Structure formats: C-alpha cells, structure tokens
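The complex is shown incomplete by one protein chain, all other protein chains being positioned as in the whole.
Take a look at chain A:
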Amino acid sequence: MKIVVPIKRVVDPNVKIRVKPDGSGVDLASVKMAMNPFDEIALEEAVRLKEAGKADEVVAVSIGPQQAQETLRAALAIGADRAILVRCEGRIEPLTVAKLLRIIAEREAPDLVLAGKQAIDDDSNQTGQMLAGLLGWPQATFASAIVVDGSNVEVTREVDQGLMTLSLTLPAVITADLRLNEPRYASLPSIMKAKKKPLEELSPEELGIDVAPRLEVLEVSEPAARKAVRMVSSVDELLLKLKEEARVL
C-alpha cells in the first residue's frame, strides 16, 4: 500500500502572531515556521503503518514556497520515503491545494491520502474533504484510530457527541485529529539520511492548475481587546461581583 501525506509549512504554534498595522494580513517576516502539527500526526500514522508492514511507501507532498523544502526534509527525517514540492508563491487556498493534490494522487495512485484535519494558520478544515470529493473517494475526518484491513480501512472519528466508527473502501482520504498518536522526534542520523532521499520539484503550471485565489481578503484585524481583569481576594467577593456587577448568576 502507498500512502500520500500532504504537509503544510505554517507559523510555529508557539509563536504569538501580529497583525500588520495596515490590515493587509499577518506579519510573517522572520517568524519561526514549522510543520503543521496535524500534519505531523498524519505523517507519524503513515510511518507507523509502514513499520507495521501495512504500507510499502510513504510520499510527503507540500504545496508552497521554496522554503517548504525544509519542512519536507523534516518529513523525510521522520520516515517518509520521498517528497514532492509543488512550488507556489502567495496565498494558496484549500480548493487549489485539493486540485493539485488530485493531480498528484492520479499520478502516484496511492491507496490512502492521510492529511491533517486543519492547518493552524487559516483554520479552514477543508482540504481533505475537498480532495476526497474531487477524487470521488470516501472520506473519514477527525480520525483518532485507524485500522487497515485488506481493501478496507476502519476509522474511529472524534465527533461532537463522542466517537463514530466508519469502514471505508480503499482508496480513501483520512484526516488526522490530535489524539491519533504522539508524533516522534527525528533522530540526528535520520536527519542526515533524509538529506539523501529524493525530493522532486514541480510547478502548478506543469500540473495544469490555476492557483489564483477565489476568495478576496478585504481586511485582517486584531480581535477586540477585553477589559482588564479585576482580581478578587475571596470566594465571597467573587460571588458578589458575579451577582451584582456582572449579573451572570
């Protein structure tokens, strides 16, 4: 079985981002970047399936600027066999990513695409579902457990009221939730070895996809600030404030 794992280079989740004063976007100059945390989980699951003898090859794919090469090298160090970078500049929307991934999926013919459930920058939560729709493949979002069984995969999903288990006929698209696994750190020898693994570069033009955004961003702003905290010194004072000042009790 072959698994394709889409990887996105995003702002490091520990960075406190700043909105540009002119409202045009978020200031990303000289900000630390990292692999999207949900993609790390998807990749970890793919590598575990390979280690368990369920998969033969794991291909990491990223769509983004030249620097996304570093993120793909990190994926190779964690255990992907090879990588593909589709070089794109500017704002790339989930629909565009899904269309590019569809072409890659048609070329690579994987049995499974394992993606993260959402990217922590645009918080869209769309790409996996869109790819499944374009390919006509079944989907399972928010996966917290994956069991591959021959030509089927059983996926436990985290839904609003508990868990739901689905059985999908392969090929399929699965998106990873937080509790699917605990991603590993790459060891120094594997980082060195990753430098020699193949990394193919493509352009959207070669794949015949128009990358122009469909949504127009009118403004990016800071959320309204809240009033300063009022510290209270006792439970009685807290209750008094909640009843008489805030009137929520």
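In this text, contacts are C-beta pairs under 8 Å (C-beta built on N, C-alpha and C of every residue); 3 or more make two chains touch, one makes a residue touch a chain; residues count from 1.
Assume contacts and distances are computed from a predicted model.
Asker: Suppose you had to identify the omitted chain by its UniProt name; would it be "Electron transfer flavoprotein subunit alpha", "NADPH-dependent glutamate synthase", "Light-independent protochlorophyllide reductase subunit B" or "Na(+)/H(+) antiporter subunit B"?
Answerer: In UniProt, the chain that is not shown appears as "Electron transfer flavoprotein subunit alpha".
Asker: Going by the contact rule already stated, which one of A:22, A:89 or A:219 would touch the omitted chain in the full complex?
Answerer: With A:22, A:89 or A:219 as choices, the missing chain is touched by A:219.
Asker: Go through chain A and note every residue touching the omitted chain.
Answerer: Within chain A, the residues touching the omitted chain are 11, 13, 16-17, 19, 26, 93-95, 98, 117-118, 120-134, 137-142, 144, 154, 157-169, 172, 177-179, 213-223, 226-227, 229-236, 238-239, 241-242, 246, 248-249.
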